[in-house]
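What follows is an incomplete set of chains from the complex, kept in their original frame.
Should a chain be cited, it is by its letter among A and B, assigned in written order, with residues numbered from 1 in that chain.
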Amino acid sequence: MKRDIKICYIGGGSKLWARVFMSDLAVAEGLSGEMALYDIDREAAERNAKIGVRINENPNTKSKLEYKVYDKLEDALSGATFVLLSILPGTFKEMRSDVHTPEKYGIYQSVGDTAGPGGVLRAMRTVPIYEDFAKKIKEICPDAWVINFTNPMSICIKVLYDVFPEIKAFGCCHEVFHAQKLLTVMLKELRGIDVHRSQIYTDACGVNHFTWITRARYEDIDLLALVPEFAEKFGEEGYYEEGDDRFAFETNPFAYGNKVKIDLFEKYGALAAAGDRHLAEFLPNKWYLKDPETVKAWKFGLTTVDYREADQAQKIADTIEMAEGRKEFEVVKSDEEAVELMKALLGGGTVVSNVNMPNRGQMPQMPLGSIVETNCVFSNDTVSPVVSRPLPTGASNLVYRCCVNIDNTYLGIKERDLDKIYQAFVNQALCNSLSMEESKELFREMCLNTREYLDPYYDLDTYFGC
Amino acid sequence: MKRDIKICYIGGGSKLWARVFMSDLAVAEGLSGEMALYDIDREAAERNAKIGVRINENPNTKSKLEYKVYDKLEDALSGATFVLLSILPGTFKEMRSDVHTPEKYGIYQSVGDTAGPGGVLRAMRTVPIYEDFAKKIKEICPDAWVINFTNPMSICIKVLYDVFPEIKAFGCCHEVFHAQKLLTVMLKELRGIDVHRSQIYTDACGVNHFTWITRARYEDIDLLALVPEFAEKFGEEGYYEEGDDRFAFETNPFAYGNKVKIDLFEKYGALAAAGDRHLAEFLPNKWYLKDPETVKAWKFGLTTVDYREADQAQKIADTIEMAEGRKEFEVVKSDEEAVELMKALLGGGTVVSNVNMPNRGQMPQMPLGSIVETNCVFSNDTVSPVVSRPLPTGASNLVYRCCVNIDNTYLGIKERDLDKIYQAFVNQALCNSLSMEESKELFREMCLNTREYLDPYYDLDTYFGC
């Protein structure tokens, strides 16, 4: 296994996630080298560097990396073995428009960063940034492995491969892990068997945040066959699988009771494998997101940007506390898998996990080149997608439509063609209950709200006749 | 050219269309043989036979066929050179449910026989009938050419080829002709050039009733380039291309002002080539069918079943008058093309026209095996689809979704699987603004309303918990 590495971490300055990742690295054995931190908010990167110093002092730490903050992206990329991308495209101001402007038109979004009107607008801000990333990686570190965590995930991966087809990139997302966790909960609640999700085999496929588990087994037990029994017992009240409180969705807007998932299982015969708040956004808005009451009845929440802002402020404060040694934190292995995938790529064994990559045959029912999430085999400097079991027809059609929407959103943005973007916008499942006047007006309003990020690429005044 | 033929005409007893077709045959040169009439309403077939006698007496008639009414379908099929299918699946009672029940849920349908909830229910009645046709044709007259006029067109063709893959069948529809007519009107109004639609070349493709013209030329003139100018001049008030009164849509529910077509042209860059009342049903219901006022503003109409019933009664009365010699009618060539296609198949030259057939490559962007409408070359005993020009991306996605909906509707019905049919039902563009409770309830109500035709195939009581 290669051991001396340089990780270039772009963004990640505003989230606890960086610390989790850094801890996972620290407890891995036998790594050394540099963690190059770059964030357009330099202070954020510096906070992470300080956390890095703390981690290196921790007794659990086995791999010490040198944490360095860079002023220039190019320097951070230079010589990188891995490039991690974890940015916020725009600010909370733009996110506020993405999430809340559609509410005036009766379109509620529980997340607003992937599918639906919010996802399209966020994609419009993201694509130019990622075009730049892809060009720089091609030029500076074409051999680096690029791991994306930014949303909209599929669009990010699409840009990277479109600009630099030989790129070695994939996208990691932990939503499927939650569904695997839910399956272990079922096993515990219904059969009294206590296992970690890594002990069950699942075949998952779809597009990011709208992935489906088509097969899941533990020993002799077909776990999907447990779903109806689980639904019978816990489906009414809901069950959140993370943490101790299965009713967390009553207080925590990131939690959910899995009722949407169970309903979709009954309809389509496969287990949708992402948080309910993500799943709902890929379906007609009258289904699970009709209005706040409907959302509540389905036991999930509408994450407001106010909440996000407060939440992030708290996380930054925590990070400062930790960075300055006033707050303890543990250096232990998390449930994330990125570091394990990295080790496999460095030659440290073979791992199978689900990530996002261009479809080269792994989902034969979907368009080639669309970004799909499936199991992949990670091995020495290689990621190979695993051909997934076909989805049931009904679910397959839903996913196909998502692929088409993502591909066309990207195509329109790539060509800076507002007509094409608008065609993809109205074709979002969440937008299908709007009249044409409404959808036009909503698109206009959302574009103008976020024009600071769009003006360099589009002539909005002419297009919208301002 | 083969001249001595037997045409087996199934249905067609309740419409003037049979007379038009019989007149077209009569004025064709050099045909002889038999027209075998079969209708489950024997009286209707007999009316047509009497019309046939009148036609044979007409001085314009060049080809005299012997008109015979049959009691048994098998006998009518025996020895057939051509089989014409033109039936009503169910009665006005069922049609009333198809068209008007969804209105209670805010779903207005201008036709209700193709896409949308009405189309799905009508398909459920049609498939078993066509399975029987296909089996009998396979057994009795496997070499006959089968021409379908029944709606839902795509489903009918799908059944025929699925049950009997070697069948020689295609589906004829005159909707594209209207769009060609509209193009000639543009040429007349804007350039002062007066031509028949047969003088312009068009490349049309899509699914039946949602077909698009991607190219249209007369001499040096690109006709699609005229659309914006036409829209400017006549788009506001509307323009119905048939007959003398361009405002016919104000009084005639079958007429329309082409405003939907023009709006789609502006959005998608190709000319949707079916009546506006058909087109609207393939799109989200808030676009053109939101409510009766919206429909009126778009200059088309909601055809009520009351109107249809009265209209048909009048047509039958007319037919009786004609059959009994009390009402004159002309024996002249109409604007329909079926007889010309038949002559080409008999070896009388080569004709290019648009018909519905399984996709074997003629629309490479659509699923193979889906029923698509494109130009085809008709020649001696052969129909060969012509590869169509690719649709603009946005329109292509809309059509793809239709293909998927049709294929899945058929699959569910073929397997008599109400869950799968319901999945296709909720995936109709017209249904995308319904909540799940509403769509479930609507599906239930429509099934129970028409159960007389469904009970032999489904256990509705168990499924709907009656």
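As a working rule, contacts are C-beta pairs under 8 Å (C-beta built on N, C-alpha and C of every residue); 3 or more make two chains touch, one makes a residue touch a chain.
In this text the structure is predicted, and so the values were computed from the model without any measurement.
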Copy number across the full structure, from 2 displayed chains: 4
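Keep in mind that, in the parts below, only the chains that are shown with their structure count from here on.
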Chain A onto chain B, rotation angle from CA fit, given as a multiple of 5 degrees: 180
Distance between the centres, which are taken as Cα means, of chain B and chain A, whole angstrom: 46
In the complex, chain A residues that touch chain B: 263, 267-268, 284, 286-287, 290, 294, 393-394, 397-398, 400-401, 404, 408, 411, 419-420, 423-424, 426-427, 429, 432-436, 438
